[in-house]
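Of the protein chains in this complex, all but one are displayed in their positions.
Each chain carries a letter (A and B) given by its place in the written order, and its residues are counted from 1.
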Amino acid sequence: MPVTAVEETTLSAINEILRDEALGEGSLIGALEEIQERYRYLPPEALILASEYFNVPLAQTYSVATFYNAFSLKPKGKHCLHVCMGTACHVRGSPQVLDRLETKLGIKSGETTEDKLFTLETVNCLGACALGPIVVTDEAYSGAMTPQKVDQLIKNLHRMEEAQV
Amino acid sequence: MKTAPGMAGYFQDYGGDLIIDPISKLQSVSEFEIWQNLLASEWDDTQPCVRVCDGTGCRALGSQKVLEKLRQELGQTKAIPLEHMISVEIVGTGCPGFCECGPLLTIYPEQVSYQRVKPGDIPEIIQKTLREKKIIERLLYTDPQTGKHIYREPELPFYQKQKRMLLDFNGRIDPTRIQDYIALGGYRSLVKALISLNPDEIIAEVKASGLRGRGGAGFSTGLKWEMCRRNILRTKIGYIICNADEGDPGAFMDRSLMEGNPHSVIEGMLIGAYAMNVQQGFVYIRAEYPLAVENLRIAIHQAEQAGLLGDNILGTDFSFRLHVRLGAGAFVCGEETALMASVEGRVGEPHPRPPYPAESGLWGQPTNINNVETWANIPFIIKQGARIFAETGTDKSKGTKIFSLVGKINNTGLVEVPMGITLREIIYDIGGGLPNGKAFKAAQLGGPSGGCLPAEHLDTKIDYESLTALGAIMGSGGMVVADEDTCMVDFARYFMSFTQQESCGKCTPCRIGTKAMLATLERICAGGGLPGDIEYLLEVAETVRTSSLCGLGQTAPNPVLSTIRYFRDEYEAHIFDKICPAKVCKGLISYSVIPELCNGCQVCLRNCPAGAISGAKQQVHRIDEALCTRCGMCKSVCKFEAIGLYSGAMVAI
Partner (left out) sequence: MIKMTIDNHPIQVREDRTILEACREHGFPIPTLCYHPALEPYGACRLCIVEIAQPSRPSRLTASCTYPCEEGLVVQTNSGRVKRSRRMTAELLLAGAWNSPAIQALAEELGVQEVRFHLPEEDICVLCGMCVRACHEIVGTNAISFIQRGIQKHVSPPFKISSAACIACGTCTLICPTGAIRLTKVTGVDTTLAVHGPIADLNPHYCRLCGVSDMSVHFLQDLDKSTYSRLTQSYQEVSK
């Protein structure tokens, strides 16, 4: 079994999440979503434990973890940038915005930067179509994006990171 | 069950606490009615109130900061003398639909509607409009046809042809307060159902109303309920589900209903559960809608507190529990059998029907699945009756439909219209026409499962049958407007790319067929189109459409079929002439400097990500076609309109 170096505290927290969901008539997927949200990925231990709590084969849990876009088996970056690829955004130029982000960050959609700071992903329609094209950084929405505004967005993010250090 | 008389969202001082009316469990119908009468009497539309849209769209435009500033400023004005004091209720509402002009702020009782409001506007709004009762012109809507300012919300052209049976509450109530919903008559339909109607009568009413599934299939809701009820009487256990996995890109009707008026859906499900003898229900909702999820959870919690969900509702022997299940990023889970697999904790793989969910669904039991908008229609039907509901709409398509009107349109947003309205009315009268004077090319209905309607069909009456006859579908309500600058081949490619990524991969035609179609479309858009490509697309499309296991595969070819049907000339131009008439497809366009207009300022040169532009200061610049990535940056930064976009024309360099 693959075991990554997951800390004891993480392991016990995962156990707690699973226990609560399994007892509260929750669902396997709901439990995995909570773990994903807290740790930004699903460690292998989480899948193994989840299989036990919900009494399903590990193969099924692994299927579920790899089927749905919401789950990631690799840790994501500190900041997640999501580019909406909905129809309205597309018609207003989201492909160019995505191109620009890929160029500026040096990664393709679905990847994380070397310094583990940024993960770039596309996302299906967020339902805020009047503002398209949209980029969501963590929870902050940036609307009416253009390739030029991308440069400013990245600059601001780097500035924010430097301020924290 | 005593409420503290107080107004929602009233801040005593800046940073203070909300006074909340406590919700206590109602033990009987008469307790409910007493509470409802009390809340209704406290609701006063003549009192000053500022309503700000706090839906996802307006939040992205900064509505939260507007609300914060409003609360801050009005809190501070408490310090001034009594006679100048205004006690004003501030309410963050759900989305009323006029998304293009957000953040939206409406002042009652006069119903003054301000648009694109910024936090910096708030002091002026408080002083001029709230105190002095004067209008601030620059914040008003301007009719592009007449140039006139319109200040009263009901008079805005955007709302004139709409019939807002479902969205009515969206601009008025605070979705996080069940009291608001009840004050305006909410849950009365549930009471009527529990007290004066039996399940068969309820189902008969829904059948008579003519309500058809709003998720896109358009199946008779009443018939569906009837089949499910019959099976549940046999099995003694069953489930109901609300499909809130709205995945069509460009559609956000369900999001706005869940954000702005979640109780309408809960009430509809309660009535359905009672009619079908079901004790447990699920709402399956996309995780990409965090605000809708939050407001739904708050609503369920408050309904449970009030005893409207749970055991022995209002003292009857009817019990019903509602659970929330989040989607996990799979469009295919909007398909009902895949949705149920997901609720059961498995991968979202559809399974063949028959058996239909009404016979064997969740955990093998009879299950009724309806779309958000379908459930939201139920309270009205029960309260007013089928006959009144059926007065709206056409012969076979009754009621209203919410559309999300997006793309190349002036008034992007949500519109609720009676079935039978024409496409032209939606696009021009409600939507305000296309921006920048561009010509209408097509409207795509039904997203990646749907088809497009070109200009020749602008006068089509929107109802289920007439759309199907034209190769389109009603779908869930997404309506994307394309103009002369939209390439219809690229449009089809975009939708095929979406469906292909979302295919679950179980069946051969969908898994490989959509990839084959996509590869062909990509090749055409890249300039590599070959004779026979259109015929190949049609051939693969036929098998994918007729032989795929589920609705995703079966409808995936629709955008391609529809665009070939109405825009075959564009396909032929791409394939045979190597021209993209709309000048969109990167493989068939080029950018070039127009020498007479070039100022030699080097702005484009500095902004080119590929280093493809050369030219000294004050000299005419030149774009190296081999290096150019067709990103369009140069054209967008050039202040002199000196960069031309061409397709197929020979360009002198």
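By definition in this document, a residue touches a chain if its C-beta (ideal position, glycine included) is under 8 Å from a C-beta of that chain, and two chains touch if they have at least 3 such contacts.
Bear in mind the structure is a predicted one, so any value in this text is a computation, not a measurement.
Trainee: Missing chain touches which shown chains?
Mentor: Spelled out, the missing chain touches these shown chains: A, B.
Trainee: Which listed residue, B:E539, B:D569 or B:E625, touches the chain dropped from view?
Mentor: Missing-chain contact among the listed residues: B:E539.
Trainee: Just one of B:M269, B:A330 or B:L561 touches the chain that is missing; which is it?
Mentor: Of the listed residues, the one touching the omitted chain is B:A330.
Trainee: Which residue among B:L184, B:I237, B:A516 or B:V603 touches the omitted chain?
Mentor: B:A516
Trainee: Could you tell which one of B:S547, B:Q602 or B:S636 touches the chain left off the display?
Mentor: If we include the chain that is not displayed, B:S547 is the one touching it.
Trainee: List every residue of chain A that touches the chain not included in the displayed model.
Mentor: Its contact residues with the unshown chain are 1-2, 44, 47, 57-63, 66-67.
Trainee: In the complete complex, which positions of chain B touch the hidden chain?
Mentor: Considering the whole complex, chain B reaches the absent chain at 330, 332, 347, 351-352, 354-355, 500-509, 511-513, 515-516, 519-520, 536, 539-540, 542-543, 546-549.
As a convention for this text, only the chains that are shown with their structure count from here on.
Trainee: Using Cα averages as centroids, what's the distance between chain A and chain B in whole Å?
Mentor: Going by mean C-alpha positions, chain A sits 24 Å from chain B.
Trainee: Contact residues on chain A for chain B in the complex?
Mentor: Going through chain A, the ones touching chain B are 25, 27-30, 32-33, 54, 56, 60, 63-64, 67-71, 85-93, 96, 99-100, 103, 123-132, 134, 139, 141, 143, 146-148.
Trainee: In their complex, what parts of chain B are in touch with chain A?
Mentor: Going through chain B, the ones touching chain A are 56-57, 59-61, 99-100, 102, 246-252, 255-256, 287-290, 323, 325-331, 342-348, 404, 406-408, 412-413, 444, 447, 478, 480, 482, 486, 494-495, 498, 504, 607, 609, 629, 631-633, 636-637.
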